[in-house]
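What follows is a single structure, written as structure tokens, with notes after it.
One protein chain omitted, others in place.
Coming up: subunit A.
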Amino acid sequence: MLLVKVVGLGFLAAVALFAALPLIRTDNWWGLAIVLAVTALAFYIYLSPRPVPLKYLLPGTLFLIVFQVLPVVYTVSTAFTNFSDGHRGTKEQAITAIEGASVKQVPDSTIYTLTLATDGDAATGDIVFLLADPTTQDSFVGTADGLEDLGDGSFEAASPGGKITAADDYTVLTVPEINARQDDITAFSVPTDDGAIKSQGLSAAFEGAPQQSYDEGCDCITDATTGNVWTADDSEGSFVSKDGTQRNLAQGWKVGVGFDNFARVFTNDTIRGSFLRIVVWNFAFAIATVAITFALGLLVAIALNNPLMRGRTIYRSLIILPYAMPGIAMYLVWREMFNKDFGLINRLLHTDLNWFGSTASSMFAILLIQLWLGYNYMFLVITGALQSIPSDLVEAAGVDGAKPFYAFRTITFPLLLVALAPLLITSFAFNFNNFSAIFLTSKGGPFPPDNPSAGSTDLLITYTYRLAFGGSGADYGFAAAVSVLIFLIVAAVSIVSFRRTQALEEIN
């Protein structure tokens, strides 16, 4: 026992160390503090003899926080931001990106042949650029102070005006040495009248200047060539054109937007127009999926529960087999089977039906696929539940003169429901958000010709996916807001259902 404890805590310490190193490297002190606190807590609980219940609760609680609470908290907090492509980082990062992306080669400047070197020791000396101008065949040394001529005879070059291979006062760096000094090289540039000389790879350097630069005074970005000005808008997280003639700069930053994302759900015209219809189908889809898979699973389970039936094991294995196949692949196979011209189903039935082309047939096809993919699971759990119902109850009913169906309806089925109701509710919650069932089959279609954004078999989740990720990049803030709304719907339905289940248990 002691050995288990020692090994376990040793392992924990190793994991904590493993987690702490990158946190230290990125100066993430809050993260480090949390790691330390959790590790210390674990050591205290498992080494002290007193808090016994905590010894059992701690692992579960930690996993609950990490895998359940944190994602929910993060999703909810994201819903109140504009987090999306183009608005991912901080304002400083956006400014760096804007300035960096606008560095252009100074017109008519030369591209030098570069040799990276240091003034003094390779590991500690100041970085210098040994530059050769291939056109004029002049050679220079570039330092943080500027450009200077290299004296004739003080250096060696591959050819006149070619790459400098050695210089008297400087140490030429090897590639591994360059890599070791990478941060210094990235930060280094040689100032010139028009901009600065930056390195580009191992053997080229160019004179560049940022076209767009940030001015803290006006909190704005100015383009040197065109004179356009973009002012920072901290409520939107974008640099907005001052005179309104230009588009916002593409690189923005993440800001809180309050309830804007939620407001968008309720004020957007296309969303408002199709929301109710989608919600209705979403409920119908989830309820119907649970109902038909449960019904078929129940029938098959009862049939295969009869001891008079032969070869039950084989049937059971065959039925469970599809459940073992990856659902995603099965959806794609079924989609192809429903293909109008090449699909198995039309060929077998000698029909010419475009299954995903009309609302009714598309819904039918989807539910059929759901039935095939889902009844095995229901069969599995119902078989288990049936076998746990004591057979003497039904036998006693038979002795009292009850017909088999009456006995099933009044005894077996209610007992089954008590056991399975929570499963049915979770199955409903799962299917309410069954993204792949729609996206891999009908993709939400058919779509009315006049509205490509809301299809007749769209679920809230597929519809949201299209809205949040179909624009100019991914819009996580908006997606999170809709996720929160869907969560509220599913939670409300589940809570009410679970209450009902408890009532069911009390009756029995």
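Just so it is clear, a residue touches a chain if its C-beta (ideal position, glycine included) is under 8 Å from a C-beta of that chain, and two chains touch if they have at least 3 such contacts; residues count from 1.
One rule holds in what follows: contacts and distances are computed from a predicted model.
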| task | Leaving aside the chains on screen, match the unshown one to its UniProt name from "Cytochrome oxidase subunit I profile domain-containing protein", "NADH-quinone oxidoreductase subunit J", "Maltose ABC transporter substrate-binding protein" or "Sodium:solute symporter". | result | "Maltose ABC transporter substrate-binding protein"
| note | In the whole complex, of A:N339, A:S361 or A:S497, the residue touching the missing chain would be A:N339
| Of the listed residues A:L12, A:A204 or A:V240, which contacts the missing chain in the full complex? | A:A204
| query | Of A:S317, A:T410 or A:N451, which sits in contact with the chain we cannot see? | reply | A:N451
| request: Give the residue, chosen from A:R25, A:R50 or A:H350, that touches the chain omitted from the document. | output: A:R25
| Residues of subunit A in contact with the chain not shown | 25-31, 70-71, 74-75, 78, 83, 85-86, 88-90, 92-94, 96-98, 100-105, 111, 116, 174-176, 178-183, 185-187, 199-204, 206, 208, 247, 250-252, 264, 270, 328, 332, 336, 339-343, 354, 356-357, 435-436, 439-440, 442-443, 445-447, 449-453, 465-467, 469-476, 478-479
